[in-house]
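See below for the structure under consideration.
And then subunit A:
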Amino acid sequence: MLELFRCEFRRYALWSILVCVSAICLLFFLSKLKPLFEASTEQSALTSVIMFLGSFLFGFLQMFLHKRKNHWTFLIHRPLSPGRIYLSLMSAGAVCLVIALFVPWLTVTFIHDLFTGHVIDNRHYLYAFFALFTAFFAYLVGNLTAISSYKGSFTALIMLYLILDANPKTPFLQMLPIIILCAMFVYLNLVSFRVDLKKPLDNALPIVLITSVTSFAMIFLLLLSTTIFYHIPRFIAGNHPDNNPVAGSYHALWQFEQGEQAEYVLQNSDYGLKEQLVDQLELAEMEYLRIRPWNFMQPGQVYTRDVQYALEHNQTNSIWQFSHDSMLLEGREKLSSEPLGFLGKNGFVTKAEDIGEADRFTSVPFLVRDRFLVTSDAIYELNYEERSFLIKHQPGAGEYYVSGPQITDLFVYVVTNKQTYIFNRSVLLDEFQVAEAEYVIPHPASVYEIDFAKAYRMVDGYVMWYQGRFLNGYDQSGVHMTYARLDGQIEQIASREFTQYPHPPWIRHFDVMISPLLYLAQVQVYHFLEPEVKTSLYLPTSQVWRQMEKHGTSYVAIALNLISLFVAFILLRRQHNSLQVNISWYLMIGIIGLPALACLVLMTPWTWSSPLTFFRARHA
Partner candidate 1 sequence: MPKTHPISIQIVTGDARPIFRQIVDGIRMDIACGNLPVGSKLPSVRGLALQLVINPNTVAKAYSELTSQGLVESRQGLGLFVAQPRQLLNQTEQDKQLNDAIETFINDIAYLDFEQDQVLHKVSQAINRITKKQADGG
Partner candidate 2 sequence: MSQFCIQTSALTKQFGNKLALNNFSINLSQGGIHAIVGSNGAGKSTLFRLLLGMETPTSGSSVILGEDPQKMSPQTRGLVGYVNEEHTLPPWMKAGQVVQMQKHFYPDWQQHRYEEVVGYFDVDPQQKVSGLSRGERAGLNLAIAMAQNPKILILDEPTLGLDVVSKQSFLEALMFADESQQVTVIYCSHQMEEIERVADELIVMEQGKLTHHSTPEAFVDRISSWLVDINGHKLDADLIPGFLVSKKIDDQHQITVIDHQGDLAAMIGAHEVQQVPVNLEQAINSFLSKNHRRPAARS
(Lines give C-alpha, C1' and ligand atoms only; values in the text may rest on other atoms or scores of the structure.)
Protein backbone atom coordinates (compact mmCIF):
# COMPACT_ATOMS: atom_id res chain seq x y z
CA MET A 1 0.00 0.00 0.00
CA LEU A 2 2.72 2.39 1.04
CA GLU A 3 4.60 1.65 -2.17
CA LEU A 4 1.62 2.53 -4.29
CA PHE A 5 1.05 5.67 -2.25
CA ARG A 6 4.66 6.68 -2.81
CA CYS A 7 4.39 5.96 -6.52
CA GLU A 8 1.25 8.06 -6.85
CA PHE A 9 2.60 10.85 -4.70
CA ARG A 10 5.77 11.10 -6.81
CA ARG A 11 3.53 11.77 -9.76
CA TYR A 12 2.06 14.95 -8.30
CA ALA A 13 4.60 15.97 -5.67
CA LEU A 14 6.37 18.53 -7.82
CA TRP A 15 3.11 20.08 -8.95
CA SER A 16 1.72 20.40 -5.46
CA ILE A 17 4.91 21.98 -4.21
CA LEU A 18 4.79 24.43 -7.09
CA VAL A 19 1.20 25.31 -6.26
CA CYS A 20 2.15 25.63 -2.61
CA VAL A 21 4.99 28.05 -3.30
CA SER A 22 3.02 30.15 -5.74
CA ALA A 23 0.03 30.24 -3.39
CA ILE A 24 2.24 31.50 -0.57
CA CYS A 25 3.71 34.17 -2.83
CA LEU A 26 0.27 35.18 -4.05
CA LEU A 27 -1.16 35.39 -0.54
CA PHE A 28 1.71 37.56 0.64
CA PHE A 29 1.31 39.76 -2.37
CA LEU A 30 -2.41 40.08 -1.57
CA SER A 31 -1.66 40.89 2.04
CA LYS A 32 0.36 43.89 0.86
CA LEU A 33 -2.65 45.20 -1.04
CA LYS A 34 -5.21 44.76 1.70
CA PRO A 35 -5.58 42.92 4.99
CA LEU A 36 -5.52 39.30 3.86
CA PHE A 37 -8.08 38.17 6.40
CA GLU A 38 -10.52 40.90 5.63
CA ALA A 39 -13.55 39.15 4.26
CA SER A 40 -14.15 40.18 0.71
CA THR A 41 -16.74 38.52 -1.41
CA GLU A 42 -14.55 38.70 -4.49
CA GLN A 43 -11.54 37.22 -2.75
CA SER A 44 -13.38 34.38 -1.07
CA ALA A 45 -15.48 33.62 -4.13
CA LEU A 46 -12.36 33.49 -6.26
CA THR A 47 -10.38 31.35 -3.82
CA SER A 48 -13.37 29.04 -3.42
CA VAL A 49 -13.86 28.62 -7.13
CA ILE A 50 -10.16 28.03 -7.76
CA MET A 51 -9.87 25.71 -4.80
CA PHE A 52 -12.96 23.64 -5.48
CA LEU A 53 -12.67 23.55 -9.21
CA GLY A 54 -8.97 22.76 -8.92
CA SER A 55 -9.53 20.00 -6.40
CA PHE A 56 -12.44 18.59 -8.34
CA LEU A 57 -10.48 18.56 -11.58
CA PHE A 58 -7.46 17.12 -9.83
CA GLY A 59 -9.58 14.35 -8.34
CA PHE A 60 -11.20 13.69 -11.68
CA LEU A 61 -7.96 13.75 -13.63
CA GLN A 62 -6.15 11.54 -11.15
CA MET A 63 -8.70 8.75 -11.52
CA PHE A 64 -9.31 9.40 -15.18
CA LEU A 65 -5.63 8.85 -15.94
CA HIS A 66 -5.76 5.54 -14.11
CA LYS A 67 -9.01 4.56 -15.74
CA ARG A 68 -7.55 4.29 -19.23
CA LYS A 69 -7.72 0.64 -20.22
CA ASN A 70 -4.16 -0.56 -19.95
CA HIS A 71 -3.30 1.79 -17.12
CA TRP A 72 -6.26 0.45 -15.22
CA THR A 73 -5.01 -3.10 -15.65
CA PHE A 74 -1.56 -2.12 -14.48
CA LEU A 75 -3.04 -0.43 -11.42
CA ILE A 76 -5.68 -2.89 -10.38
CA HIS A 77 -4.12 -6.18 -11.43
CA ARG A 78 -1.89 -6.74 -8.46
CA PRO A 79 -2.18 -8.76 -5.28
CA LEU A 80 -3.83 -5.92 -3.38
CA SER A 81 -7.53 -5.43 -2.84
CA PRO A 82 -9.13 -2.58 -4.82
CA GLY A 83 -10.06 -0.88 -1.57
CA ARG A 84 -6.46 -0.67 -0.49
CA ILE A 85 -5.42 0.50 -3.93
CA TYR A 86 -7.98 3.29 -3.75
CA LEU A 87 -6.89 4.29 -0.26
CA SER A 88 -3.28 4.50 -1.46
CA LEU A 89 -4.23 6.76 -4.36
CA MET A 90 -6.60 8.83 -2.26
CA SER A 91 -4.04 9.38 0.49
CA ALA A 92 -1.55 10.51 -2.12
CA GLY A 93 -4.16 12.94 -3.47
CA ALA A 94 -4.98 14.14 0.04
CA VAL A 95 -1.34 14.76 0.84
CA CYS A 96 -1.05 16.78 -2.36
CA LEU A 97 -4.05 18.86 -1.31
CA VAL A 98 -2.49 19.41 2.09
CA ILE A 99 0.70 20.62 0.44
CA ALA A 100 -0.99 22.73 -2.19
CA LEU A 101 -3.76 24.31 -0.10
CA PHE A 102 -3.43 23.71 3.60
CA VAL A 103 0.26 24.48 4.01
CA PRO A 104 0.04 27.89 2.27
CA TRP A 105 -2.94 29.00 4.37
CA LEU A 106 -1.39 27.76 7.56
CA THR A 107 1.98 29.34 6.79
CA VAL A 108 0.48 32.69 5.92
CA THR A 109 -1.81 32.64 8.95
CA PHE A 110 1.05 31.71 11.20
CA ILE A 111 3.31 34.42 9.86
CA HIS A 112 0.53 36.98 10.26
CA ASP A 113 0.02 35.80 13.80
CA LEU A 114 3.68 36.10 14.68
CA PHE A 115 4.86 39.14 12.83
CA THR A 116 1.91 41.49 12.36
CA GLY A 117 -0.47 43.34 14.66
CA HIS A 118 -3.50 41.80 12.97
CA VAL A 119 -5.75 39.82 15.25
CA ILE A 120 -5.38 36.15 14.37
CA ASP A 121 -7.86 33.92 16.15
CA ASN A 122 -8.22 30.20 16.30
CA ARG A 123 -10.90 30.59 13.66
CA HIS A 124 -8.32 31.82 11.19
CA TYR A 125 -6.40 28.62 11.72
CA LEU A 126 -9.65 26.71 11.61
CA TYR A 127 -10.31 28.18 8.20
CA ALA A 128 -7.26 26.35 6.86
CA PHE A 129 -8.87 23.10 8.03
CA PHE A 130 -12.27 24.10 6.74
CA ALA A 131 -10.79 24.99 3.36
CA LEU A 132 -8.87 21.73 3.31
CA PHE A 133 -11.96 19.65 4.03
CA THR A 134 -14.13 21.45 1.51
CA ALA A 135 -11.40 21.05 -1.10
CA PHE A 136 -10.99 17.42 -0.12
CA PHE A 137 -14.71 16.95 -0.61
CA ALA A 138 -14.50 18.47 -4.08
CA TYR A 139 -11.56 16.16 -4.76
CA LEU A 140 -13.54 13.12 -3.63
CA VAL A 141 -16.45 14.11 -5.85
CA GLY A 142 -13.94 14.40 -8.69
CA ASN A 143 -12.72 10.89 -7.93
CA LEU A 144 -16.24 9.56 -7.90
CA THR A 145 -17.15 11.33 -11.12
CA ALA A 146 -14.26 9.60 -12.85
CA ILE A 147 -14.76 6.11 -11.48
CA SER A 148 -18.48 5.81 -10.96
CA SER A 149 -20.89 4.80 -13.66
CA TYR A 150 -23.39 7.16 -12.01
CA LYS A 151 -23.66 10.09 -14.36
CA GLY A 152 -24.94 12.41 -11.68
CA SER A 153 -21.96 12.07 -9.34
CA PHE A 154 -20.60 15.52 -10.02
CA THR A 155 -23.82 17.15 -8.85
CA ALA A 156 -22.80 16.28 -5.31
CA LEU A 157 -20.72 19.45 -5.58
CA ILE A 158 -23.92 21.32 -4.76
CA MET A 159 -23.28 20.31 -1.16
CA LEU A 160 -20.42 22.80 -1.15
CA TYR A 161 -22.89 25.55 -1.88
CA LEU A 162 -25.06 24.48 1.04
CA ILE A 163 -22.04 24.20 3.32
CA LEU A 164 -20.66 27.60 2.39
CA ASP A 165 -24.08 29.21 2.49
CA ALA A 166 -24.99 28.02 5.96
CA ASN A 167 -23.95 30.10 8.94
CA PRO A 168 -23.64 27.60 11.76
CA LYS A 169 -23.64 28.71 15.36
CA THR A 170 -20.44 27.03 16.44
CA PRO A 171 -17.16 26.03 14.80
CA PHE A 172 -18.09 22.46 15.59
CA LEU A 173 -21.26 22.73 13.53
CA GLN A 174 -19.22 24.46 10.86
CA MET A 175 -16.91 21.48 10.53
CA LEU A 176 -19.30 18.64 11.28
CA PRO A 177 -21.29 18.53 8.01
CA ILE A 178 -18.25 18.70 5.75
CA ILE A 179 -16.43 16.03 7.76
CA ILE A 180 -19.48 13.77 7.57
CA LEU A 181 -19.71 14.40 3.84
CA CYS A 182 -16.03 13.60 3.34
CA ALA A 183 -16.38 10.36 5.30
CA MET A 184 -19.45 9.50 3.26
CA PHE A 185 -17.67 10.05 -0.01
CA VAL A 186 -14.57 8.15 1.01
CA TYR A 187 -16.93 5.27 1.65
CA LEU A 188 -18.77 5.79 -1.64
CA ASN A 189 -15.51 5.93 -3.56
CA LEU A 190 -14.26 2.82 -1.83
CA VAL A 191 -17.29 0.82 -2.89
CA SER A 192 -17.30 2.34 -6.38
CA PHE A 193 -13.61 1.58 -6.93
CA ARG A 194 -13.91 -1.96 -8.20
CA VAL A 195 -12.07 -4.08 -10.69
CA ASP A 196 -14.91 -3.79 -13.18
CA LEU A 197 -15.85 -0.13 -13.03
CA LYS A 198 -18.93 -0.60 -15.15
CA LYS A 199 -20.52 -2.87 -12.61
CA PRO A 200 -23.30 -0.90 -10.95
CA LEU A 201 -23.55 -0.47 -7.21
CA ASP A 202 -25.01 -3.57 -5.64
CA ASN A 203 -25.38 -2.50 -2.03
CA ALA A 204 -28.19 -0.64 -0.34
CA LEU A 205 -26.14 1.77 1.76
CA PRO A 206 -24.14 3.46 -1.02
CA ILE A 207 -27.28 3.82 -3.10
CA VAL A 208 -29.12 5.44 -0.23
CA LEU A 209 -26.20 7.77 0.51
CA ILE A 210 -25.50 8.96 -3.00
CA THR A 211 -29.19 9.37 -3.76
CA SER A 212 -29.86 11.44 -0.67
CA VAL A 213 -26.91 13.70 -1.39
CA THR A 214 -27.47 14.24 -5.09
CA SER A 215 -31.24 14.53 -4.79
CA PHE A 216 -30.69 18.11 -3.65
CA ALA A 217 -28.92 18.77 -6.90
CA MET A 218 -31.68 17.00 -8.79
CA ILE A 219 -34.24 19.37 -7.25
CA PHE A 220 -32.15 22.25 -8.49
CA LEU A 221 -31.89 20.72 -11.96
CA LEU A 222 -35.60 19.98 -12.06
CA LEU A 223 -36.31 23.57 -11.06
CA LEU A 224 -34.06 24.72 -13.87
CA SER A 225 -35.95 22.47 -16.23
CA THR A 226 -39.11 24.54 -15.74
CA THR A 227 -37.34 27.23 -17.73
CA ILE A 228 -37.25 24.87 -20.67
CA PHE A 229 -40.69 23.35 -20.56
CA TYR A 230 -42.61 26.27 -19.09
CA HIS A 231 -40.99 29.69 -19.20
CA ILE A 232 -39.29 29.61 -22.60
CA PRO A 233 -42.36 28.22 -24.40
CA ARG A 234 -44.50 30.93 -22.83
CA PHE A 235 -42.00 33.61 -23.80
CA ILE A 236 -42.04 32.26 -27.33
CA ALA A 237 -45.82 32.14 -27.34
CA GLY A 238 -45.69 35.74 -26.15
CA ASN A 239 -47.92 35.25 -23.13
CA HIS A 240 -45.37 34.96 -20.38
CA PRO A 241 -46.64 36.86 -17.30
CA ASP A 242 -43.34 38.75 -16.99
CA ASN A 243 -44.27 40.57 -20.18
CA ASN A 244 -48.02 40.43 -19.65
CA PRO A 245 -48.74 41.17 -15.99
CA VAL A 246 -51.85 39.51 -14.66
CA ALA A 247 -54.18 42.05 -13.14
CA GLY A 248 -54.78 41.56 -9.45
CA SER A 249 -51.57 39.63 -8.90
CA TYR A 250 -48.75 40.47 -6.59
CA HIS A 251 -46.33 40.60 -9.49
CA ALA A 252 -48.38 43.28 -11.18
CA LEU A 253 -47.26 45.71 -8.45
CA TRP A 254 -43.90 46.01 -10.15
CA GLN A 255 -45.26 47.69 -13.22
CA PHE A 256 -46.79 50.56 -11.22
CA GLU A 257 -45.32 53.85 -10.20
CA GLN A 258 -45.11 54.69 -6.54
CA GLY A 259 -48.49 56.45 -6.50
CA GLU A 260 -50.25 53.83 -8.57
CA GLN A 261 -48.96 51.12 -6.29
CA ALA A 262 -50.52 52.87 -3.31
CA GLU A 263 -53.76 53.36 -5.19
CA TYR A 264 -53.81 49.68 -6.10
CA VAL A 265 -53.30 48.58 -2.51
CA LEU A 266 -55.76 51.09 -1.09
CA GLN A 267 -58.53 50.06 -3.52
CA ASN A 268 -60.51 47.99 -1.03
CA SER A 269 -59.52 49.95 2.06
CA ASP A 270 -61.97 51.72 4.37
CA TYR A 271 -59.54 54.56 4.89
CA GLY A 272 -61.37 57.81 4.39
CA LEU A 273 -58.85 60.04 2.67
CA LYS A 274 -57.61 57.65 0.04
CA GLU A 275 -57.15 60.12 -2.81
CA GLN A 276 -55.26 62.65 -0.75
CA LEU A 277 -53.10 59.91 0.67
CA VAL A 278 -52.24 58.61 -2.79
CA ASP A 279 -51.25 62.12 -3.87
CA GLN A 280 -49.17 62.60 -0.73
CA LEU A 281 -47.46 59.25 -1.10
CA GLU A 282 -46.59 60.04 -4.68
CA LEU A 283 -44.58 63.02 -3.51
CA ALA A 284 -43.36 61.67 -0.18
CA GLU A 285 -39.76 60.83 0.52
CA MET A 286 -39.42 57.07 0.72
CA GLU A 287 -36.82 54.82 2.26
CA TYR A 288 -36.47 51.07 1.84
CA LEU A 289 -35.84 49.53 5.25
CA ARG A 290 -33.36 46.79 5.99
CA ILE A 291 -35.99 44.38 7.13
CA ARG A 292 -34.57 41.14 5.70
CA PRO A 293 -32.76 39.61 8.66
CA TRP A 294 -29.01 39.72 8.45
CA ASN A 295 -26.93 36.80 9.48
CA PHE A 296 -25.54 38.04 12.76
CA MET A 297 -21.98 36.98 13.13
CA GLN A 298 -21.33 33.92 15.25
CA PRO A 299 -18.37 33.62 17.58
CA GLY A 300 -15.69 31.56 15.91
CA GLN A 301 -17.25 31.68 12.47
CA VAL A 302 -15.00 31.38 9.44
CA TYR A 303 -13.49 34.74 8.70
CA THR A 304 -14.91 34.88 5.20
CA ARG A 305 -18.32 35.51 6.74
CA ASP A 306 -17.16 38.58 8.66
CA VAL A 307 -19.02 41.75 7.87
CA GLN A 308 -16.31 44.16 8.94
CA TYR A 309 -12.66 43.78 9.44
CA ALA A 310 -11.86 46.53 11.92
CA LEU A 311 -12.99 49.83 13.34
CA GLU A 312 -10.71 52.56 12.14
CA HIS A 313 -10.64 55.79 14.08
CA ASN A 314 -8.83 58.50 12.24
CA GLN A 315 -8.57 61.14 14.96
CA THR A 316 -6.74 58.80 17.30
CA ASN A 317 -5.05 56.94 14.51
CA SER A 318 -6.19 53.67 15.99
CA ILE A 319 -7.51 50.43 14.62
CA TRP A 320 -9.83 48.24 16.66
CA GLN A 321 -10.30 44.69 15.59
CA PHE A 322 -12.63 42.18 17.17
CA SER A 323 -11.05 39.00 18.41
CA HIS A 324 -13.30 35.99 18.57
CA ASP A 325 -10.89 34.30 20.93
CA SER A 326 -11.09 37.00 23.59
CA MET A 327 -14.50 38.37 22.53
CA LEU A 328 -13.02 41.84 22.87
CA LEU A 329 -11.98 44.54 20.50
CA GLU A 330 -8.22 44.74 20.42
CA GLY A 331 -6.74 48.10 19.56
CA ARG A 332 -3.49 48.95 17.87
CA GLU A 333 -1.73 52.05 16.65
CA LYS A 334 -2.31 52.34 12.93
CA LEU A 335 1.26 52.76 11.79
CA SER A 336 3.40 51.24 14.49
CA SER A 337 0.99 48.40 15.33
CA GLU A 338 1.58 49.31 18.98
CA PRO A 339 -1.11 47.61 21.15
CA LEU A 340 -3.60 50.11 22.54
CA GLY A 341 -5.56 47.93 24.90
CA PHE A 342 -8.95 46.31 24.75
CA LEU A 343 -12.53 47.30 24.47
CA GLY A 344 -15.16 45.14 26.10
CA LYS A 345 -18.80 45.18 26.94
CA ASN A 346 -18.12 47.50 29.85
CA GLY A 347 -15.75 49.83 28.12
CA PHE A 348 -12.05 50.29 27.64
CA VAL A 349 -9.49 48.11 29.43
CA THR A 350 -5.83 49.00 29.13
CA LYS A 351 -4.12 45.99 30.56
CA ALA A 352 -4.79 42.42 29.64
CA GLU A 353 -4.77 41.30 33.28
CA ASP A 354 -7.63 43.67 34.17
CA ILE A 355 -10.06 41.98 31.83
CA GLY A 356 -12.93 40.30 33.61
CA GLU A 357 -15.37 37.80 32.24
CA ALA A 358 -18.07 40.49 32.32
CA ASP A 359 -16.06 42.58 29.89
CA ARG A 360 -16.32 40.03 27.13
CA PHE A 361 -19.02 40.32 24.54
CA THR A 362 -21.40 37.39 24.23
CA SER A 363 -22.03 38.02 20.58
CA VAL A 364 -19.95 39.48 17.80
CA PRO A 365 -20.76 43.16 17.21
CA PHE A 366 -21.19 44.97 13.94
CA LEU A 367 -19.05 48.03 13.72
CA VAL A 368 -20.92 51.02 12.36
CA ARG A 369 -19.33 54.28 11.29
CA ASP A 370 -16.21 54.75 13.35
CA ARG A 371 -17.69 54.49 16.82
CA PHE A 372 -20.82 52.33 17.05
CA LEU A 373 -20.89 48.71 18.08
CA VAL A 374 -24.09 46.87 17.35
CA THR A 375 -24.85 43.49 18.81
CA SER A 376 -28.21 41.87 18.37
CA ASP A 377 -29.40 43.37 21.66
CA ALA A 378 -27.69 46.75 22.03
CA ILE A 379 -26.12 49.67 20.24
CA TYR A 380 -22.98 50.95 21.95
CA GLU A 381 -21.27 54.26 21.32
CA LEU A 382 -17.58 54.84 21.93
CA ASN A 383 -15.81 58.00 22.91
CA TYR A 384 -12.17 57.59 21.99
CA GLU A 385 -10.95 60.83 23.50
CA GLU A 386 -12.46 60.15 26.88
CA ARG A 387 -12.11 56.43 26.44
CA SER A 388 -15.69 55.98 27.61
CA PHE A 389 -18.54 53.92 26.42
CA LEU A 390 -22.32 54.26 26.32
CA ILE A 391 -25.24 51.96 25.63
CA LYS A 392 -27.02 54.09 23.12
CA HIS A 393 -30.09 51.97 22.62
CA GLN A 394 -31.50 48.65 23.71
CA PRO A 395 -34.64 46.97 22.42
CA GLY A 396 -37.21 45.49 24.80
CA ALA A 397 -37.23 42.00 26.20
CA GLY A 398 -37.50 39.24 23.57
CA GLU A 399 -36.59 41.74 20.93
CA TYR A 400 -33.43 41.82 18.86
CA TYR A 401 -32.13 43.78 15.94
CA VAL A 402 -32.46 42.04 12.60
CA SER A 403 -30.04 44.39 10.86
CA GLY A 404 -27.69 47.23 11.49
CA PRO A 405 -28.95 50.81 11.92
CA GLN A 406 -29.77 52.49 8.65
CA ILE A 407 -28.51 56.06 8.69
CA THR A 408 -30.01 58.60 6.30
CA ASP A 409 -29.56 62.36 6.04
CA LEU A 410 -32.12 63.17 8.70
CA PHE A 411 -33.23 59.96 10.30
CA VAL A 412 -31.89 56.66 11.52
CA TYR A 413 -33.97 53.51 11.14
CA VAL A 414 -33.43 50.51 13.37
CA VAL A 415 -35.43 47.34 12.73
CA THR A 416 -35.95 44.61 15.31
CA ASN A 417 -37.81 41.37 14.99
CA LYS A 418 -40.92 43.10 16.36
CA GLN A 419 -40.90 46.74 15.37
CA THR A 420 -39.19 49.60 13.62
CA TYR A 421 -37.52 52.39 15.59
CA ILE A 422 -37.07 55.72 13.90
CA PHE A 423 -34.59 58.16 15.43
CA ASN A 424 -33.68 61.68 14.65
CA ARG A 425 -30.24 61.48 13.14
CA SER A 426 -28.78 64.05 15.49
CA VAL A 427 -30.11 62.22 18.53
CA LEU A 428 -28.34 59.05 17.58
CA LEU A 429 -25.19 60.41 16.01
CA ASP A 430 -24.32 63.70 17.56
CA GLU A 431 -25.19 63.48 21.20
CA PHE A 432 -23.29 61.23 23.53
CA GLN A 433 -26.35 60.11 25.44
CA VAL A 434 -29.01 57.41 25.45
CA ALA A 435 -31.12 57.77 22.33
CA GLU A 436 -34.91 57.99 22.45
CA ALA A 437 -36.84 56.82 19.40
CA GLU A 438 -39.23 59.26 17.79
CA TYR A 439 -41.46 56.53 16.42
CA VAL A 440 -41.84 52.91 17.40
CA ILE A 441 -43.90 51.04 14.80
CA PRO A 442 -44.75 47.36 15.29
CA HIS A 443 -44.59 45.02 12.29
CA PRO A 444 -47.98 43.81 11.07
CA ALA A 445 -46.58 40.35 10.33
CA SER A 446 -43.58 38.23 11.17
CA VAL A 447 -40.47 40.01 10.04
CA TYR A 448 -39.39 36.83 8.23
CA GLU A 449 -42.34 36.93 5.92
CA ILE A 450 -41.84 40.52 4.83
CA ASP A 451 -39.81 40.91 1.66
CA PHE A 452 -39.76 44.69 1.59
CA ALA A 453 -40.62 47.45 4.00
CA LYS A 454 -40.80 51.05 2.92
CA ALA A 455 -41.14 54.13 5.09
CA TYR A 456 -42.89 57.15 3.53
CA ARG A 457 -42.22 60.34 5.47
CA MET A 458 -45.40 62.35 5.79
CA VAL A 459 -45.92 65.76 7.38
CA ASP A 460 -47.47 64.22 10.45
CA GLY A 461 -45.65 60.94 10.69
CA TYR A 462 -44.88 57.89 8.61
CA VAL A 463 -46.78 55.62 6.31
CA MET A 464 -45.19 52.19 6.54
CA TRP A 465 -45.53 49.77 3.67
CA TYR A 466 -44.89 46.07 4.16
CA GLN A 467 -45.05 43.62 1.33
CA GLY A 468 -44.16 39.97 0.98
CA ARG A 469 -44.71 37.06 -1.32
CA PHE A 470 -45.54 34.91 1.68
CA LEU A 471 -46.85 37.79 3.85
CA ASN A 472 -50.10 36.01 4.68
CA GLY A 473 -48.67 32.51 4.58
CA TYR A 474 -47.23 30.17 1.99
CA ASP A 475 -47.98 31.42 -1.52
CA GLN A 476 -50.26 34.11 -0.10
CA SER A 477 -48.85 37.47 -1.10
CA GLY A 478 -49.96 40.64 0.52
CA VAL A 479 -49.28 44.28 1.32
CA HIS A 480 -50.00 46.04 4.61
CA MET A 481 -49.99 49.80 5.10
CA THR A 482 -49.73 51.40 8.51
CA TYR A 483 -50.01 55.07 9.41
CA ALA A 484 -47.84 56.08 12.38
CA ARG A 485 -48.54 59.57 13.58
CA LEU A 486 -46.39 61.88 15.64
CA ASP A 487 -48.72 61.58 18.59
CA GLY A 488 -47.99 57.86 18.82
CA GLN A 489 -51.25 56.78 17.22
CA ILE A 490 -50.82 53.86 14.87
CA GLU A 491 -53.50 52.92 12.42
CA GLN A 492 -53.66 50.11 9.88
CA ILE A 493 -54.95 51.76 6.76
CA ALA A 494 -54.86 49.00 4.19
CA SER A 495 -54.28 45.30 3.88
CA ARG A 496 -54.44 43.82 0.47
CA GLU A 497 -54.27 40.15 -0.39
CA PHE A 498 -53.57 39.01 -3.91
CA THR A 499 -55.78 36.25 -5.14
CA GLN A 500 -54.67 36.28 -8.76
CA TYR A 501 -51.49 34.46 -9.71
CA PRO A 502 -49.42 34.88 -12.85
CA HIS A 503 -48.23 31.27 -12.84
CA PRO A 504 -50.24 28.11 -12.34
CA PRO A 505 -49.90 26.49 -8.91
CA TRP A 506 -47.79 23.60 -10.18
CA ILE A 507 -45.10 26.11 -11.15
CA ARG A 508 -45.41 28.13 -7.94
CA HIS A 509 -45.28 25.05 -5.75
CA PHE A 510 -42.84 23.19 -7.97
CA ASP A 511 -39.99 22.98 -5.46
CA VAL A 512 -42.20 21.50 -2.73
CA MET A 513 -44.32 19.50 -5.12
CA ILE A 514 -41.53 17.45 -6.66
CA SER A 515 -40.34 16.29 -3.27
CA PRO A 516 -42.25 17.43 -0.20
CA LEU A 517 -40.16 15.39 2.19
CA LEU A 518 -36.84 16.59 0.87
CA TYR A 519 -38.12 20.14 1.19
CA LEU A 520 -38.97 19.43 4.79
CA ALA A 521 -35.62 17.75 5.41
CA GLN A 522 -33.81 20.74 3.97
CA VAL A 523 -35.71 23.04 6.32
CA GLN A 524 -34.79 20.82 9.24
CA VAL A 525 -31.11 20.82 8.30
CA TYR A 526 -31.10 24.61 8.15
CA HIS A 527 -32.88 24.79 11.47
CA PHE A 528 -30.23 22.56 12.94
CA LEU A 529 -27.35 24.59 11.53
CA GLU A 530 -28.74 28.05 12.21
CA PRO A 531 -31.61 27.82 14.69
CA GLU A 532 -32.05 31.58 14.90
CA VAL A 533 -32.56 32.36 11.28
CA LYS A 534 -36.10 31.83 10.11
CA THR A 535 -36.62 33.27 6.71
CA SER A 536 -39.74 32.67 4.70
CA LEU A 537 -38.25 29.33 3.59
CA TYR A 538 -39.05 27.95 7.00
CA LEU A 539 -42.80 28.25 7.06
CA PRO A 540 -44.61 25.59 9.05
CA THR A 541 -45.04 22.48 6.96
CA SER A 542 -48.71 22.12 7.85
CA GLN A 543 -49.36 25.62 6.51
CA VAL A 544 -47.52 24.89 3.27
CA TRP A 545 -49.40 21.66 2.80
CA ARG A 546 -52.79 23.29 3.48
CA GLN A 547 -52.15 25.88 0.81
CA MET A 548 -51.07 23.14 -1.60
CA GLU A 549 -54.23 21.23 -0.90
CA LYS A 550 -56.22 24.33 -1.66
CA HIS A 551 -54.62 24.60 -5.09
CA GLY A 552 -54.59 20.87 -5.72
CA THR A 553 -50.81 20.64 -5.99
CA SER A 554 -50.65 18.33 -2.98
CA TYR A 555 -52.49 15.75 -5.07
CA VAL A 556 -50.10 16.37 -7.94
CA ALA A 557 -47.25 15.78 -5.50
CA ILE A 558 -48.74 12.48 -4.42
CA ALA A 559 -49.43 11.51 -8.03
CA LEU A 560 -45.85 12.42 -9.02
CA ASN A 561 -44.54 10.23 -6.27
CA LEU A 562 -46.70 7.32 -7.39
CA ILE A 563 -45.71 7.83 -11.02
CA SER A 564 -42.05 7.92 -9.98
CA LEU A 565 -42.53 4.63 -8.21
CA PHE A 566 -44.16 3.17 -11.28
CA VAL A 567 -41.41 4.35 -13.63
CA ALA A 568 -38.87 2.98 -11.17
CA PHE A 569 -40.71 -0.32 -11.30
CA ILE A 570 -40.39 -0.42 -15.10
CA LEU A 571 -36.73 0.53 -14.99
CA LEU A 572 -35.79 -1.86 -12.24
CA ARG A 573 -37.69 -4.76 -13.75
CA ARG A 574 -35.27 -4.74 -16.69
CA GLN A 575 -32.22 -4.81 -14.47
CA HIS A 576 -31.19 -7.87 -12.61
CA ASN A 577 -30.49 -6.30 -9.27
CA SER A 578 -30.39 -7.93 -5.91
CA LEU A 579 -33.44 -7.63 -3.70
CA GLN A 580 -31.79 -5.17 -1.34
CA VAL A 581 -30.88 -2.87 -4.22
CA ASN A 582 -34.44 -2.88 -5.50
CA ILE A 583 -35.88 -2.34 -2.04
CA SER A 584 -33.57 0.56 -1.37
CA TRP A 585 -34.54 2.16 -4.66
CA TYR A 586 -38.24 1.80 -3.97
CA LEU A 587 -37.69 3.22 -0.50
CA MET A 588 -35.69 6.19 -1.73
CA ILE A 589 -38.11 6.96 -4.52
CA GLY A 590 -41.05 6.40 -2.21
CA ILE A 591 -39.63 8.93 0.23
CA ILE A 592 -37.87 11.45 -2.00
CA GLY A 593 -39.89 11.02 -5.15
CA LEU A 594 -38.97 12.53 -8.49
CA PRO A 595 -35.40 13.65 -7.62
CA ALA A 596 -34.53 10.11 -6.54
CA LEU A 597 -36.01 8.80 -9.77
CA ALA A 598 -33.71 11.18 -11.64
CA CYS A 599 -30.81 9.62 -9.73
CA LEU A 600 -31.96 6.14 -10.71
CA VAL A 601 -32.17 7.12 -14.37
CA LEU A 602 -28.67 8.58 -14.23
CA MET A 603 -27.37 5.47 -12.52
CA THR A 604 -28.89 3.06 -15.02
CA PRO A 605 -26.49 2.14 -17.80
CA TRP A 606 -27.96 3.35 -21.05
CA THR A 607 -27.69 1.61 -24.33
CA TRP A 608 -28.50 3.83 -27.24
CA SER A 609 -28.61 1.15 -29.87
CA SER A 610 -32.35 1.16 -30.29
CA PRO A 611 -35.22 3.03 -28.70
CA LEU A 612 -36.61 -0.20 -27.35
CA THR A 613 -33.49 -1.06 -25.43
CA PHE A 614 -33.03 2.51 -24.30
CA PHE A 615 -32.90 1.75 -20.64
CA ARG A 616 -31.92 -1.83 -20.74
CA ALA A 617 -29.15 -2.57 -18.30
CA ARG A 618 -25.85 -3.43 -19.84
CA HIS A 619 -25.18 -5.91 -17.12
CA ALA A 620 -27.53 -8.78 -17.18
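We take it that a residue touches a chain if its C-beta (ideal position, glycine included) is under 8 Å from a C-beta of that chain, and two chains touch if they have at least 3 such contacts; residues count from 1.
On how the list was made: all candidates are chains of the complex that A comes from, given by their letters.
On a predicted model such as this, the values are computed, not experimentally measured, just so you know.
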| item | value |
| --- | --- |
| Chain touching subunit A (counting every copy) in this complex, out of 1 or 2 | 2 |
| Contacting residues of subunit A [partner candidate 2, same complex] | 2-4, 6-7, 10-11, 70-74, 76-81, 195-196, 198-199, 607-610, 618-620 |
